[in-house]
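As you look at this complex, bear in mind that one protein chain is not there, while each of the others sits in place.
The letters A and B name the chains in turn, as written, and every chain counts its residues from 1.
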Amino acid sequence: MANFVALLIAGLATGALYALVAVGFTLMWQTSQTINFAQGEFVMLPAFFMLAAMNHGAPYWVALAIGVGLSLAILGLAFKRLLVDPMLRHGVLPLAIATMALSSFLKESVKTFYSAEASPFPSPAPSSDLRVLGVAVSWQSLAVLVAALSAVTLLQLGLSRTRIGRQMQAAAQNPTVAQILGLPVERLILYAFLLNAALVALASALVSPIYLAKFSNGETLGQAAFIAAIVGGFNQVRGAVVGGLLLGVVENLGAAYISDAYRDAIPLFVLVVVILFRPNGLVGRAEERTV
Amino acid sequence: MGRGWIWLCLLGGWAAQPQAARAADTINLIDLAELSGSGATVGTNFKNGADLAVDEINAKGGILGAKIVITHWDTQSNAGVAKALAEKALDAQPYALLGPGYSGSVKVVAPLAADAGVAEIMGGEAADLTRAGNKFLFRTSFGQQSSMPKIARYIADNLKAKTAAIVYVNNDFGKGGNDSIVKEFDKRGVKVLLDDSTEAGQADFSADALKVKAANPDVVFIYLNEEESARMLKELRKADVTKPLVGETTLIGQKVIELAGDAANGAIGHVGLTTDAPVPALKAYRDRFFAKYNYVPDHNGIKGYLAVYMIKAATEKMGKIDPKGLPDALHGLSISAAKEPGILLDVTIDGNGDLDRESFIGKVVDGKQVITEVLPKLNP
Partner (left out) sequence: MTGAAPGRIAIAAGLAVAAALIVAPLFLRRYGLYLVSDWAVMTIAAMGLNLTLGYAGQVSLAQGAFVGVGAYSAAILTTHGWPFATAMALALALSFAVGWALGYPALRVRHHYLAFVTLAFSTLAFLVFRNEAWLTGGVEGIDGVPRPSLFGWSMRPPLAYAYFCLAALALAAAATAWLIRSPWGRAFLALRENPLRAQSLGVDTRRYTLLAFAIGSALGGAAGALYAPLVGLVEPPAFTLALSLNLLMMVIVGGSGYFLGPFLGALIAVMAPEWLRAWENYYLILYAALVMGLLVISPTGILGLVDRYALHRMAAEASAARTALKPSIGES
C-alpha cells in the first residue's frame, strides 16, 4: 500500500510538469488553432538562456528574469510574427510541420552552440526529501506541483474573470464576430502567445533541476504534453491539468504494475481509449463546428 | 532586379563552403559518428576525443612525418545512413575508418570495411561484434563479453550475493549488457529476482526503485546511461534501499556523483575507461580535454582519443604508412603507456580485435570515486 501511495505521489509530481507544458499548448490551440510541435523544445530552451546568464555571473533570480524576458521575445513575439502569422490562414497542417522543423532547429542549435551534454541546473527548492505518510517526496517535486497548480488557477481566473481574459476567449471562439465587435483580435492572440512563452519559461526553470538541462529534453516532454492536452480536453485549460496529472500517475502505475518494457505504450493506450469514448477529452466541451 | 540578389547570395553561399584540405602525404581518417539523433552525445564525445588526439599528434609532427586529416560524417544514429556513408568513405580510400559508436551501425559497416580491406576502429560494445570472424574490426573499450564476467565474479565472490535485481536501459547498449550479465549470474548461481527494463531518456524512476525494493535482492545491478543512473540512485535512496548498488563506468563517474549528490555514496562500479581513475595519464587527459572543450569527457571521449593513438602506434610499428598493413599491425600489438603516453593505459589487442587492459573496481566514498581494487590484464 505504501508503494502505491509513493507511486501516486511521484506520478502526480511528474504529471504536474506535463500539465504545465500542456496548458500553454492548449492555449495556443484554443486561441489560434496552432498545433505547436515545438512545445517541448520551448520548455527546453529558456533553461539554456538562464544557464548562459549564470555562466556570465548573473545570480539565479536575475538569470530567471533574463530567461523569461528572452522567452517572451523569442518564443512569444518572434515565433508569432515570423512563423505563425504568415502561415495561419493556410490551415493547420503546414504550420504544424513548420513547428516540427522549428523543434529540430532549436534542438540542434542548443546542441551545437551550447553543449551536447546534460548540465545540472540549480533549483530554489532544497534538493532533500520530505516524509509524508511514510513516503519520501522531494521538495523539488512539491515545488513543481504547487507552481503548476497556482499558475493554472491564476490563468483560469484570469481568463474567466478579467475583461481581457474574456475577450481572449471570445476571440478564440469566433474571431470574425469578435472583430466585428471591435475586439483587437490580433493583439489578443499575441497575448496568448506571450502567456505561453511565460508558462514555458516557468516550466523550464522547474523542470531542469530534475531533468537536467539537455538539448534532447524537449522530445519526451513535447509528446507527453500533446497526449495530456488531448486526453484532458483540447479546448479547456482545465483539461490540460487533468490530462497531465492523469498521465503522470498512469505512467508510473503502469510501469510498476503492468509492464516495464511496454511502459511507453500505456499513455497512448489511454489516449486512444479516451478519444474513442469521449472525443472531446475528459473535461472538454463539444467544439462548435463552423460550417 | 530583386531576384538577382537571391541568386548572388546562393552563389556566394555555395562558394563560401569550407573546402577540405588535401595534401599529398597525409593520413586520411574518416570518422562515422552519431552526431545527431539518439546517439548525439556518444558520437559528439567520440569526435571531440579524436579531434584532440589528431591536434596533439599533428603538433608533434604527425605520424612518421605525415599529418593526419580527419573528417567526421554524421550517421544520424541510423544504421542505413551509416552504411551509405561507409560506402562513400570507402570510395575515398581512407587510411582507416573510425566509429561508429552504435553497435547496430557497426554491424552494417564492418562487412563493408572488411571487403575493402580497411581497418575499422570503433566504439561499439556489443559482445558479438568481434565474434563474427572479422579481421578488420577493432574495439576501443571492453566488449560486454569481457566486462560482465568480471562484474559477476565480483558480485558473487566479493559481495557474496545469492540474489540480484537488474535495472537496465532497453537499447542495444543496455540490453546487450543485460543479456551478458544474466548469463554470467546463471553460471555463478546468482538468482535474478527482477529484470527491469527502462527507457533511454526516462526521467521518473520511482516505479523502478519501488519494484527493486519489493524484490529485496542481495545486490542491485544498474546498467543505465549517466543521467539516468543519477536519477535511479536518487530514487533508490528515497525508497530506502540499502543493498549494494553495482554498475559500470556509467554508474560512478564524476558527472553521476555530481548529479546524484548524496545518493551516490556507496555505489560500486567496474570502470574500464574513466578519467577518475588514479592514473596520472588519464587525469592529464581529462584536463587537456576540459581545457579544449570546457566539459569533462565520458568514456566515449576517451574511446575516440584512443582510436587515433592506436593507429599511430600500429603505423609506427610498421615503420611505413600502409593502410593495407594496418590491420595486421594492430593484431597482437601491445602498446605501453610509458612509451606512448597517448594510449593512457597499457593495452594489448588480440587477434579478434578485442582489448586486454587493466580495469578498476571503484566505490563512491564521500562524494568522490575511490579505486578499491585494480583488476590486472588477463595476459600481462
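Everything below uses one rule, namely that a residue touches a chain if its C-beta (ideal position, glycine included) is under 8 Å from a C-beta of that chain, and two chains touch if they have at least 3 such contacts.
Predicted, not measured: the structure shown is a model, and the values here were computed from it.
J.: Of B:Ala79, B:Ala277, B:Ile302 or B:Ala329, which residue touches the hidden chain?
T.: Among B:Ala79, B:Ala277, B:Ile302 or B:Ala329, only B:Ala79 touches the chain that is not shown.
J.: Name every residue on chain B in touch with the hidden partner chain.
T.: Output for chain B: 17-19, 35-38, 72-74, 76-81, 83-85, 87-88, 90-91, 103-104, 107-108, 126, 170-172, 175-176.
J.: Would you write out the residues of chain A that touch the absent chain, in ascending order?
T.: Missing-chain contacts on chain A: residues 82-83, 86-87, 90-91, 93-95, 97-98, 100-102, 104-105, 108-109, 112, 223, 230, 261-262, 264-265, 268-269, 271-272, 275-276, 279, 291.
Operating definition for what follows: only the chains that are shown with their structure count from here on.
J.: Find the geometric centre of each of chain A and chain B from their Cα atoms only, then give the gap between the two centres in Å, rounded to an integer.
T.: 35
J.: Within the complex, which stretch of chain A touches chain B?
T.: The contact residues of chain A facing chain B are 3, 6-7, 10-11, 14, 108, 111, 115-118, 120, 127, 129, 136, 138, 210-212, 214-216, 219-220, 248, 251-253, 255-256, 260-261, 263-264.
J.: Which stretch or stretches of chain B touch chain A in the complex?
T.: Those residues of chain B that touch chain A are 36, 38, 40-41, 44-45, 170, 196-199, 201, 203-204, 206-208, 210-211, 213-214, 226-227, 230, 234, 238-240, 255, 258-259, 261, 295.
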